[in-house]
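Every protein chain but one is kept in place in this view of the complex.
Each chain carries a letter (A, B and C) given by its place in the written order, and its residues are counted from 1.
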Amino acid sequence: METDTTDQSKDDILICLPGERLCRVEDNVVLGEGTYEQGGYIYASKSGIVSIVESEEKYQMVSVNKPGFHLTIPATGDVVTARVLVTTPKFAKCAIFCVRNVLLESSYRGLLRKEDVRETEKDRVDIYKSFKPGDIILARVINQMEQSFMLSTAESELGVVIAYASDARKNRIPMVPIGWGEMQCPQTTIKEPRKVAKVLPESTIKSEP
Amino acid sequence: MLRVAPIKNTLLDGATITEQLYTTPKDCEDFFESLEKPTEVKATPRSTFIRAGVLTTVLGSAYMEYGNTKVLAIVAPPRELMRSSARRMNMGVLNCYVNFAAFASGELETVPEREKHLGGMLTKALEPLVCRNEFLNFQLDVRVLILDDDGCLLSTAINCCGVALVECGISTYDIITASTACIYKNLVFVNPSAKVEELLGQHRGADSAQMEEHGLLMNASMDTFEQLAQCQQCGYMKPETFVKLLDYTLEINKSLRQLIRRVLTDRVKEQHVLDKKEQEAERQEDERLAGIIARLKEQGLHEFIQSNIKEDPYTKK
Amino acid sequence: MAGRMELLSEQGLRLDGRRPHELRHIKCKLGVFEQPDGSAYMEQGNTKVLAAVYGPHQAKSKKAEGNDLVINCQYSQATFSTAERKNRPRGDRKSLEFKMYLQQALSAAIKSELYPRSQIDVYVEVLQADGANYAVSLNAATLALIDAGICLNEFVVACTASLSKSNIPLTDISHIEEVSGGPKLTIAALPTAEKIAFMEMSERFHIDHLETVIETAMAGCREIRDILERAVKEHLIHMGSAADWARVG
């Protein structure tokens, strides 16, 4: 590898620049982030530190991660955090503002269709019973359309995470989930239907007396 | 008889552009005589200064000085494609916009046309560099601001954008380097200054009949696979001189490449050190918190701790 | 009407030697291009126009209101088409005006109930403008629609008419006659059904001449319709001959 290894002694990080050849492609080597394959060799496509990660079945993932900040684009399959902007009977429009645990600088447009809200009885879903504008949801990107990302909250740990009661009061406090289909506002004890994400540990959910 | 176009330039009301480019053909001749003719061609870049990450407000920015041509390049993270045109193949779209600073160039009426020309050429040069298949259905905006114009504008802009793209974390196939060479009255000038470029422009190449060739060649190359990203020639020259100029520019590109690699590597080290410091600070913060919790625990306030500090579900440590 | 040149000489001949009721020489051809669904080229005197038709295809979302047919026209004139070079081929007031007139006239001709919620694009490019540009464009658009196989109630044909100083009606006005200040009446009509789809007039003349000028324009329309029909039949025979329809005769 013709990377300059002069000052590597300090904390043996391997710095690479775009276009530098990293290693030959073997069967157990997987292309990681920030690399591309050309003519049987793996080349770096970003500047940063080379990291070779041993995953379980002895696969080595060669990836280049750039120190400083991390520019991410929501890719298909990522779990993203988004805010619901508009709900219509057929779909909910949301703005994705965080991918995995990286906060994005500019939000991307997301679209959550009715059929992708939950796995069971897909077609009898009522969007207004699952989401309200202003909710913060966890969703998975299933497809990238021309103008926006297609989201889905079909799995159990996806759905509404923070929701506010829909009666417009100034200091609204987030509602507490009381089961997987409902949330309650601690002040006004109003119950509102939501598709709750199963993220909170069991103990914090006060079971209905 | 001369049509003087009174262009109102608010920023420039006080300051006047000092050096006036030529006004009569006679000026070109005696400027050319006054120029010290390069005896043999030294294919070396001018004294260059490159700094990546100059702006705090933008993620990917770079500033470059090539001789006294000064250029600032900014790369914004990709955003959705506005107009969905059917022409988009399976690649992302790259748009480049070049703007002259108000004080950058003397004659102001040709500025908008030069801006459009440079923008078009810059897009063509950067397209092979960027891995556009990674940001499908997205568009990447690159903006270049030209602060001072002393020739080789396009090649400096290309180098500066290459550094800005790498700095912004956009995946690129290689590091791009570009340079310019020109030939006027059978004399080869490498890295021509603005006045020499002015000589070549506006059809004035062949004042004297015996003038065989004149012309300018700009070449952007990516050396890992010896690929030429953009090779653009204007003027009038034989194929042999075309190849001769091409080789000069390739040589300059090699030395420029070393410089850019050093700049980028230093930049990565610098950010790595910053990262380390940040992680260090974060670790200390966690320890301090853990210390408080431990102390409170001995005083038996278990329920109080449990009730309001929920285990933060979203950040997977 | 000071300084109005004499349109008609004493012997009853016009500036370009035509009789008052005579049309300019018409030459037309269908199927000029391959990529558009229908295309046509028409020459009326020195006015040369190209028309292309795309469609019927799905209407762009923002324009499809209700389920009626959207006719999307564009009228553009080549920069070298007039004696004085135009610096913009389209987008000026006159082109937008003609675009609306084309839409109005064509919507009267096309059987829109056959094409619900769809869109037909009609593009007209004037290569050389020598008077009656709108009329020739409409005739070319009709031929292009026929070439594209779009159902029409009838040929929609346009013709211009004017009135000389001695109150003799003239048909088919050329650029010189237009510029010399004579009044100009443009009529787009469905000749056999004797219906007028669109009428526009510039300059002015006395009301009781209106009847005669309209009659001359309608006569012009009928004459142009016969010429167009002959051209279409010829084109079909020529096209058909490849699949030996020609023997039908």
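Descriptive notes on the structure:
Just so it is clear, a residue touches a chain if its C-beta (ideal position, glycine included) is under 8 Å from a C-beta of that chain, and two chains touch if they have at least 3 such contacts.
Simple rule for what comes next: contacts and distances are computed from a predicted model.
The listed options are "DNA replication complex GINS protein PSF2", "Exoribonuclease phosphorolytic domain-containing protein", "Exosome complex component RRP40" or "Ribosomal RNA-processing protein 42", and the UniProt record of the chain not shown names that protein "Ribosomal RNA-processing protein 42". Judged over the whole assembly, touch between the missing chain and the shown ones holds for B, C.
Among B:54, B:231 or B:259, only B:231 touches the chain left out of the display.
If you put the missing chain back, the residues of chain B touching it would be 1-3, 22-25, 28, 85-87, 89, 91, 116-117, 120-121, 124, 127-128, 132, 201-206, 211, 213-215, 222, 225-239, 242-243, 246, 250.
Along chain C, the points of touch with the absent chain fall at residues 27, 29, 32-36, 39, 41, 43, 46, 48, 50-52, 54, 72, 74, 76, 78-83, 85, 89-90, 121, 123, 125, 127-129.
Here is the rule we use: only the chains that are shown with their structure count from here on.
The central chain here, found by comparing per-chain C-alpha centres with the mean of all protein C-alpha atoms, is B. Top contact pair of chains, counted by C-beta pairs, is A-B. In this assembly, the C-alpha centroid of chain B lies 54 Å from the C-alpha centroid of chain C.
In this assembly, the C-alpha centroid of chain A lies 60 Å from the C-alpha centroid of chain C. Across the complex, chain A meets chain B through its residues 4, 7, 13, 15, 17-21, 34, 36, 38, 43, 45-49, 66-71, 73, 81, 101, 105-106, 108-109, 138, 144-148, 161, 199-201, 204. Chain B meets chain A in the complex at residues 53, 59, 77-81, 84, 131, 135-138, 166-175, 222-225, 261, 264-265, 267-269, 271-272, 274-275, 310-311, 313-316.
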